[in-house]
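A quick write-up on the structure given underneath.
A protein chain is absent from this complex, but the other protein chains hold their places.
First chain written, first letter: the chains are A, B and C, and each begins at residue 1.
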Amino acid sequence: MTHYSAFRLFIEGLRDQTGWTRAWRDPPPKPAYDVVIIGGGGHGLASAYYLAKEHGIANVAVLERGQIGLGNVGRNTTIVRSNYLFPENNLFYEKSLQLWEGLEQDLNFNVMMSQRGVINLYHSDSQRDVYARRGNSMRLGGIDAELIDREQVRAMAPILDFDNARFPIQGGLLQRRGGTARHDAVAWGFARGADRHGVDVIQNCEVTAIRREAGRVVGVETTRGYIAAPKVGIAVAGHTSHVAAMAGIRLPVESHVLQAFVSEAIKPVIDCVVTFGAGHFYISQSDKGGLVFGGGLDGYNSYAQRGTLPEAEHVLKEGVALIPILSRLRVLRQWAGVMDMTFDGTPLICKTPVPGLYLNGGWCYGGFKAIPGSGWCFAHTIAKDAPHALNAAMTIERFRDGGTIDEKGAGPFPWLH
Amino acid sequence: MSQPHRLAVGGRIDRSRSLPFRFDNRAFAGHPGDTLASALLANGVRLVGRSFKYHRPRGIFTAGPEEPSALVELRTGARQEPNTRVTTAELFDGLEAMSQHRWPSLAFDVSAVTSLVSRFLGAGFYYKTFMWPPSFWEKVYEPLIRRAAGLGRVAAAPDPDAYEAMHAHCDVLVVGTGAAGLAAARAAGSAGARVILAEQDFELGGGLLSEPAHESWRQSMIAALTAMPEVRLLPRTTVFGFYEHDVLGAVERVADHLPTPSDHGVRQRVWTIRARQTVLATGATERPIAFPDNDRPGVMLTSAAMTYARRFGVRAGERAVVFANNDTAYDAAFALHDAGVIVAAIIDVRKATPRADGAYARNIAVRLGSEVIGVRGGRQVSAVAIRARNGGAERVIDADLLCVSGGWNPAVHLQSHTRAKLAWDKKIAAFVPGSPAQAERSAGAALGIFGIARSAASGTRAGIEAAAAVGFRQASAFDLPAPGGDDDPRVEAFWQVKAQGKAFVDLQNDVTADDIRLAHREGYVHVEHAKRYTTHGMATDQGKTSGMLGVAVLADARGESIEKVGVPTYRPYVTPVTWGAFAGRDVGHHLQPIRRTPLHHWHVRNHGIFLETGLWMRPLYYSATRETGWEPILREARAVRQAVGICDVSTLGKIDVQGRDVGIFLDRLYTNTFSTLAVGKARYGLMLREDGIVFDDGTTSRIAEHRHLMTTTTAKAAEVLAHMEFYHQTVWPELDVRFCAVTDQWAQMSVAGPKTRLALQGCVEGLDLSNEAFPFMGVGDGTVAGCPVRIYRVSFSGEMAYEVATPAGYGERVWEAILEAGKPHGILPYGLEALGLLRIEKGHVAGPELNGQTTARDLGFDKMIKKKGDFIGRVSADRPRLLDPDRPRLVGIRAVDPSFERRLRGGAHMVEKAASTNSLGWVTSITRSVELERWLGLAMIRRGPERIGQRLFAAYPLKNEVVEVEVTSPHHVDPENLRVRA
Amino acid sequence: MHRIDCPWCGVRDEAEFGYRGDATVRRPAADGDADAFYAFVYDRTNPKGWHVEWWQHVAGCRQWLKVVRHTVTHEIRTVAKAGDDVRAPSP
Partner (left out) sequence: MSAPERLSPFGPEAKPGRHGAAGGTPVSITERRVDIVQVTAGREAEAPFADIVKDATGLSLPPAHQAAFSGEAMVVWVQPSGWLMIKPRGDEGALAKALAGVAGDAVAVVDQSHGKAVLRLSGARARDVLAKGCRVDLHPRAFLTGSAATTTVDHITITVVQVDAIPTYDLILPANFAEAFLEWLLMSAAEFGCEVRPPT
């Protein structure tokens, strides 16, 4: 496989790009693997990569029912941050952020991780205090966070409306190390990295059943035949309930849709990521020049990867309210992804009641940033048959015993998280 | 102001009037009826823009909204609008446009050097480099990339124009007004259906606008439609998305053709159209062929050149070569010829066509079995290189216009939004609509049907069927255009010329056929992978003209059929839509409607400083000099602690609950018991969610035997009502209870402080306010200033307090009467800030404590949890980890240092030692105390009540602050509750 | 945009409604135990297909309605009153 570098680009330029080879192989499935990961999204691919890299378990298959990277990993607003409230979350996301910080070199693939800063705006004193609680929690955990005032926000993002807003900006919680990464590149980079370590990335291979013997997992039925494996990891995001149900497991998870938008490409107007605090709106500008932005969930159970009109109105009006000079810009495209929402808004990375079966899911709308960290923790959990300290709280049992990790305090209503 | 390329006659422009305009600061003129594109071409302007990646010179490629290349910044100042297609911008008097994405000038663009190194910049090159040294990505490489990317610039100031929404309902929506659309609308309209006919163009007629022979038919159709009262014509309206439940979105450009919108008029509107049936008569888009340098200014779609000649009276060039794989190009070539353009040759990839004779009859050379292998000229085509397909020598033909026609793609985008699958039509080598997934049908060219007469017939059919599907039968027939000869498009699938050089498959994003092949080589073989890797079809035109080329090149590389490869998902928007149009009126201060209390204007007149809380506007404090800081807040709070104050609490949610089973219902709603409450009494209640977490609180009064008045927090009022209705209607429908929200009915004011009784006694009539007659938690009726009032003896501040409610229309009068009566006692109005100060001193919980994460026990409300009987949240509240004694629980905290220098802040964390990083909990609410003269607050601390008396630290690392505090009871003031009962 | 045919008010836009999820789970009786309440509060089938769910016509007649809706196509099969017994069609 070709190593990527500027030198290599130069050589290939001279010989009409003829020397490049496949980024990842297209192998047929083998009859058996040590570990099978279901789902070729960010989490599945990263899990396989770290299983091979960190734990030396390379006889691994990632089974993807369609093409890798076309699920949520390929359709999200690409915000990466670790600014969470509870240590159960922020320490985990911080691990992930640290992995992001060296990912290019690690994968030899430029995933365009760009730490341009993430600002969550606040519009009242009480909202400031809520953010301060979060920022202080981060700082106590050794994570960078700053509380900035209105003028500091203005300096970073002068195009916001500071003069005429219904909900005036008072300041923001800033994480400078936060930013964005290139969604597609993350999937491709991990696929290529896993492949390099010997992992089989198998596309067009849908898991249709999970075979158990004496209560233990022994393998999976797929559209390309039976594949044996003593350990199976689920990482199917929006389809978590279904694949878990194949092993008789019911979960506090519902699927809800989140939409995203991109505008026509324009010259740079906003350098950092900004989240509006008086509604549901967040925005960043891609390296190509398009503004990438989104809002809240559609608000009802859904598997429709389809944009809607009310959400377009909702998101764009908040966009113009926050950044009035965008009024005459045009929005180019609108799409959606299926989120596996848990009942407390916090993910699941854990063992399941079925021995040999592991669960990675419940990513809600925040699982992109988690990809390296989640892959790393999930690999650990599968390899050791025990969670790492960083994901020890992310269990299914927490809902039964009352140990929910509800950052928003929205309660058992997944569509509100 | 000559227009050298304007034809002497013909076209739909008004030559009697001239419209001056400017492009790149040069002055030109065009005519009404022109687009900016036709006016530029009439003036001989060929170079209009630069391409995204290589900054190659680009001209006008199409005559419609599918334009990939000719994008400009339209208008100036606050109205500047980037990436505007010159092909759809209607010319108006004084129009100004600037080319974009070039520096220092369009003709001399420094960045064009990228073109020289383009061999190193193949698809996805950035994924493979810029990784070393690691720190350079963010500091050096990325900033360079970001600066180089993007196209136009947004305006520097907020948009002065207004937008609005429009809601519409119809039986049949027809999209497109070509022969098919006009016929469909007329068929449906004459059947009696309510019809909306939307057309993105400023003139109705689609392809008919370039067909003078059918002009009288077009006019008769429009006249007939205009005469139908239930048919609504919407020109300049693009239907941009087909959404679920047969709702379509459209944007009407009301004033984009004017220098500024009219007085009281809007610039654009977004229409939400609920259509029972839809006819998609959206026509077809011509597609190009990939060959080296197929992006040069002067290379143009054949139909576009024809449209410029026939509709706009403009010669897009003097000497044209036509390169085609189908018969429709001949008609266009003949039209060009007839309009006075020299057609030097038709290069046809096919071996034969019956149309060749028509060409020979006009003395046009036809080279069958040939292909174009290159274009001469940089900023402008000067000649075309061709060769025979079976190998043969290159020949060069002089030309300044190269018309290309690779066949037609039906405009299937809207249908694709519905998730209908496309079907492959071999005859026209294109995708056509598949079987519908929603209530729609296509007609005319959108369905792959060519020829005016056949399209009109197809439209008629679609219109009749659509109307019939919703119960309308056609009443009268109408004339269709006469069939016009041979309508068979006869196309041979031909996509790319394999020759050396950059052959573009995406003109705007500079994706070449080689890029697609490279993606394939690297394993990005699925059409969606290839799209994302090369950015093919991702530009502002979403690949409308050249998208299929990329697919075809990929299919060729895969050795599979185009049908098998498929196209990337089409999604809204058919063409990009202005943000402002979606926002409509909901911008600036109008983002959300403002909710005002009945006392709002009193606060405004009396120097209230307002805060937006949800939709409400509430006074934070009052200050004529608009002071900032704590002084005004302390002043107001002191008035309450020492004398008397009055505060507008009208925002509290109020729900009237009646019925025989109110007691039972409230017992299940609250953790404590209400069925035992006496008439004329109030009680504080606590509600949980079903997961056992506190939901809301408030006092509820029993007004009559079967009638209670509940109050909720301001924030949760709507949620609480819905929650009650949910449990009543779905869980306990057998209970006789009825709810009615009465928040708006009442103005409510809290009058609090040791002198409250004195003040109120001065104005309340008909109610004995003495402690004996009207004790704490009493409720009674009286009057103030002749207005009826209901008075509740409840206290949030911890002082003796009465809440006075009066019907909203009397609010100001009662408020002023109380102020007047309180004057001798030193009454002051107080705002939200002082209210907060007082409740924190008193240790009453509010939003920061009831934040959806705390249990009743966490808050010290153990005693309010009844032991017997069902209530919402009862079982889940007993889950083991919610009973864990180690959970954070509510306590008070007080700064050890009494000076106000080291301030406490909400959101601080509690730690054992100043330098500790182990959080024991957090500070929920803080205030400067007027009673204890120091910072104090409330906090949730692990095993908090056990720590009372301990010293801990409130750490606020965000400001590098640590404040030593003492843990106390939450009730900083009057823990025995003597004052409220005084 | 969903259009919901309220049995009281006729077809109305999604904007007028509130949502409350799975209507097949029922609140246990007063003596329900922790398991029963766990099932009510947390345990969901989350079907990819027909879903019976609660919607309230908030900005209308304020009735809670049982809606049978397809979670992929968003097609609505039935809109019933709260007390009606409605089931999801078999997939």
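Remarks
The definition used in the following text is that a residue touches a chain if its C-beta (ideal position, glycine included) is under 8 Å from a C-beta of that chain, and two chains touch if they have at least 3 such contacts.
Remember, predicted model here, so these are calculated numbers, not experimental data.
Listed by label, the shown chains that the missing chain touches in the whole complex are B, C.
Note that of B:Arg585, B:Lys823 or B:Lys913, the residue touching the chain absent from this view is B:Arg585. Annotation: of B:Ala112, B:Ile145, B:Met166 or B:Ile342, B:Met166 touches the absent chain (contact as defined above).
Across B:Arg395, B:Arg596 or B:Lys681, the single residue that touches the chain missing here is B:Arg596. The chain omitted from view is touched by exactly one of B:Pro212, B:Pro788 or B:Gly826, namely B:Pro788. Of the candidate positions B:Ala388, B:Ala453, B:Ala493 or B:Val742, contact with the hidden chain is made by B:Val742.
Mapped onto chain B, the footprint of the missing chain covers residues 164-169, 194, 263-266, 272, 274, 585-586, 590, 592-598, 600-601, 656, 658-660, 706-707, 736, 738, 740, 742-746, 783, 785-788, 807-813.
Contact between chain C and the unshown chain involves residues 8-10, 12-13, 15-16, 58-63.
By our rule, only the chains that are shown with their structure count from here on.
Chain centres here are Cα means. That of chain B falls 27 Å from that of chain C. Among all residues of chain A, those that touch two or more other chains are 304, 308-309, 400, 412. Along chain B, residues 243-244, 247, 272, 419, 690-691, 876, 879 each make contact with two or more other chains. The part of chain C that touches chain B in the complex is made up of residues 1-3, 18, 20, 23, 27-28, 30, 32-34, 36-38, 40-41, 54, 56, 58, 62-64, 73-74, 76, 82-83.
Residue ranges of chain A in contact with chain B, taken from their complex: 4-6, 8-10, 12-14, 16-18, 20-26, 67, 69-70, 74, 87, 102, 104-105, 108-116, 123-126, 128-137, 139-142, 145-147, 161, 164-168, 182, 184-185, 188-189, 263-269, 278-279, 285, 287-289, 304, 306-309, 312-313, 316-321, 324-335, 398, 400-404, 406, 408-412.
For chain B in complex with chain C, the touching residues are 243-247, 272, 274, 419, 437, 690-691, 718, 722, 725-726, 729-731, 733, 869-870, 875-876, 878-879.
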